[in-house]
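Missing here: one protein chain of the complex. Every other protein chain is in place.
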Amino acid sequence: MNKMWNYIKDWFIEMGSPPLFFKWSSKVLPWLIFTTIIIFALGLTWGLFYSPTDYKQGDVYRIIYIHVPSAILGQSIFMFMAVCGFITMVWRVKISGMLLKAAAPIGASFTLLALLTGSIWGKPTWGTWWVWDARLTSTLILFFIYAAIIGLHSSIDDKSKADRAISILSIVGIAIIPIIKKSVDWWQTLHQPSTFSLTSAPSMTPDMYQPLLVCVLGFYLMFALLLTMNLRAEVIVREKNKSWVSKQYLSEDK
Amino acid sequence: MIEQISAIIHMDGNGLYVWSCFLLLILIIGINIYMPIRKLKKVNKESQSKTQ
Amino acid sequence: MKSNIYNWFFLILRRDLLIASRRSSTYITPLIFFLIVISFFPIALSPDQEFLRSLAPGVIWIAALLSSLLAIETIFSEDFRDGTLDEFFISNDPSFVLVFAKVLCHWLVTGFPILIASIISSLILYLPFNSLMPMICSLILGTFFMSLLGAIGAALSLGKSAILSAIIVLPFSIPTLLMGTAAVASAIDYQDYSGFLLIMGAMLAIGIPGLCLLTVEAILLNYE
Partner (left out) sequence: MLPKLKVSNLSCTRAGNLLFNNLNFEVNAGQNIEIIGSNGSGKTTLLRILLGLIHIGKGDMEWLDNKDNYNQFRDMECFYQGHSLGIKNLLSAEENLRLSSFSFGVSEEKIHSSLDRVGIERHSALASELSVGQKKRISIARWLLKDFGIYFIDEPFSALDDEASNLIEEIIEELNKKGASFVITGHRPSNVVSSQINLDHEV
C-alpha cells in the first residue's frame, strides 16, 4: 500500500510542475480526442436515433440524452472543483488552482445547457418554457454559484491569489449545495404536490437506459478533453515568459 | 430508406425541439473548444511580434 | 500580561460597538432601507389586506436579506485600510475567534435595526399578531447567518466593489430565505414552526466555526 501511495504522490508532484504536465498532456491529447469523439457520437446517435420511442411523450423524450448527462456533469464538475479547491488551500499545489479555474467555465456552460434543454423539453410536454421544478431550480442556483466563482476570479488581478480566492468559495459552495438541494426539494413539495417531476425519467426500459449511460460516459470524457485543453492554455498563458514555454511550445508551434 | 430519414428529422412533429437541443449542445461544446485555442493563438502572436 | 483570547474578544466587541455608535449611519441605513423596500410592495402591487397578508413573510425576509447585505463591506475594509486588522493575525491567539467578534459586532449593529424595522413593517403588511414572535426568532437566526456569509463575501472582495460581495453571498443565502419564510408562513396559518427554526439554528451552529475559519483564510489572501 505504501508503494502505491508514493507512486501517486510522485505522479501528483510531477503534474505539479507545468512543463512536465504540458509534455504529458500533449502525448495524451490525441488519444483523448479520439476516444471522446467515438464514445460521444456513439452515445448520442444511439440515443437520438435507435432507441425506441416513448409511448407517452413520443420522440421528444430524446432530449433526456442531452439534458440528464449535462445536469449530472454540472454537479459533478462542482464536486471536482471543490476537491481541487481543498488541495489548493491545504497543500498549496499551484496546478490544482489552475485546474479549478479551467473547470469553472466548463461547469457553467454544461449547467446552462442543462437549464436550456430542460426548458426546451418543458415546452412540448407542459406547454410552458420554464417549470419551477425542484431539480431545475437547484440547477439554476448552481449556475448562479458558477457565475459568482467566475466573476470573483476575473475581478482579482494576481492570478495565483485569484485561484486561492475561488478555492475558498468552492469549499463554501460544496458545503452549502446539499442544503440548497434539500431545501429546494422540500420547497417543491410545499407549493406543488409533485404531480410531475421533469427529470424523473419516464419508465425507462433497459434499451432506453443503456444509451443514457453511454451518453453520460461521453459527457465525462468531453469534460476531460475540454479541461485538458483549458488547462494547457491556462498554463501557457501564465508561464509565457518562462524559458520552457518558448523552448517546448513555441518552437513546435502547435 | 428516405421515409426513415424524414421520420428521423421530423420525429412526429417534435423534431424541432430535439434538434434545437442538439444544436445547443454543439454550440456550447464548440465555444468551449474555441476559447483555449483563441488564447493560445494570442500567445503565439505575442511571442512572434516579440521575436521580430 | 499575555493577551488571552477572552479579553481580546470583548475588547474588539467594545471597540467596534463604540465606533459604530459614533458613526450613526451604520445602524440607521439598514433600518431605513428595510422600511423603504417594505413600503414599495403595497404601493407597487396592491394595498389589499388579504393579498398583503399572504405576501408578508416573503417580503419581510427579502428586505431583511438585502438590508443586511447593505452594510457588509464595512466589516473588514475599514480595519484593513487603517492597519488594525493585521494585529489579529500577528498574535498567537486563534484569529478566527477574533473574526467572529467582528461578525458578532456587525450582526448586533445591523441585525437589531432590522428586527425593529420588521416589527414596524408587520403592522404595515397586516401580519397577524401570532406570527410576530416566530418572525423575530427566525430573523435573529437569519440575520446572524447572513452576517457570517457577508463576512466571507467582504473578505474575498476586500479591495473590490461591494456588488461583488453581494453576488457571492446571495446564492448561498437561499436556504436561510426558504426556512425563514416558511417559518413565518406556517405561523400565520397556526401550524408548528419550530422545525424551521431548528434547521436555521443547525445551519448557524455549523456556520459559525466553519465560515469564520474560511474568512480568516480569505483575509490572509489579501496580505500577499
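Order as written gives the chain letters A, B and C; numbering starts at 1 within each chain.
Definition applied: a contact is a pair of C-beta atoms (placed from the backbone, for glycine too) under 8 Å apart; a residue touches a chain by one contact, two chains touch by 3 or more.
As the structure is a prediction and not an experimental result, all values here were calculated from the model.
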Interface partners of the hidden chain - shown chains only, full complex considered: A, C
Identified contact with the non-displayed chain, of C:7, C:54 or C:130: C:7
Identified contact with the non-displayed chain, of A:25, A:45, A:76 or A:160: A:160
Touching the absent chain when the full complex is considered, from C:91, C:130, C:161 or C:194: C:91
On chain A, residues whose C-beta touches the chain left out of the figure: 92, 158-160, 238-239, 241
Chain C, residues in touch with the chain not shown (by the definition above): 1-3, 7-8, 11, 14-15, 18-19, 22-23, 81-84, 86-92, 220, 223-224
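Criterion: only the chains that are shown with their structure count from here on.
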Selected pair, greater C-beta contact count between A-B and A-C: A-B
Chain B and chain C: spacing of chain centres that average the CA atoms, whole Å: 45
Cα-centroid distance, chain A relative to chain C, in whole angstrom: 33
In chain B, residues with contacts to at least two other chains: none
Multi-chain contact residues (two or more partners), chain A: none
Chain A partner contacts - residues on chain C that touch it in the complex: 152, 156-157, 160-161, 164, 167-168, 170-172, 174-175, 178-179, 182, 203, 206, 210-211, 214, 217-218, 221, 224
Touching residues on chain A, where the partner in the complex is chain B: 44, 48-49, 53, 58-60, 62-63, 66-67, 70, 105-106, 109-110, 112-113, 116-117, 120-121, 123-124, 222, 226, 229-230, 232-234, 236-237, 240, 246, 250, 253-254
In the complex, chain B residues that touch chain A: 8, 11-15, 17-18, 20-22, 24-25, 28-29, 31-33, 35-37, 39-40, 43-44, 46-47
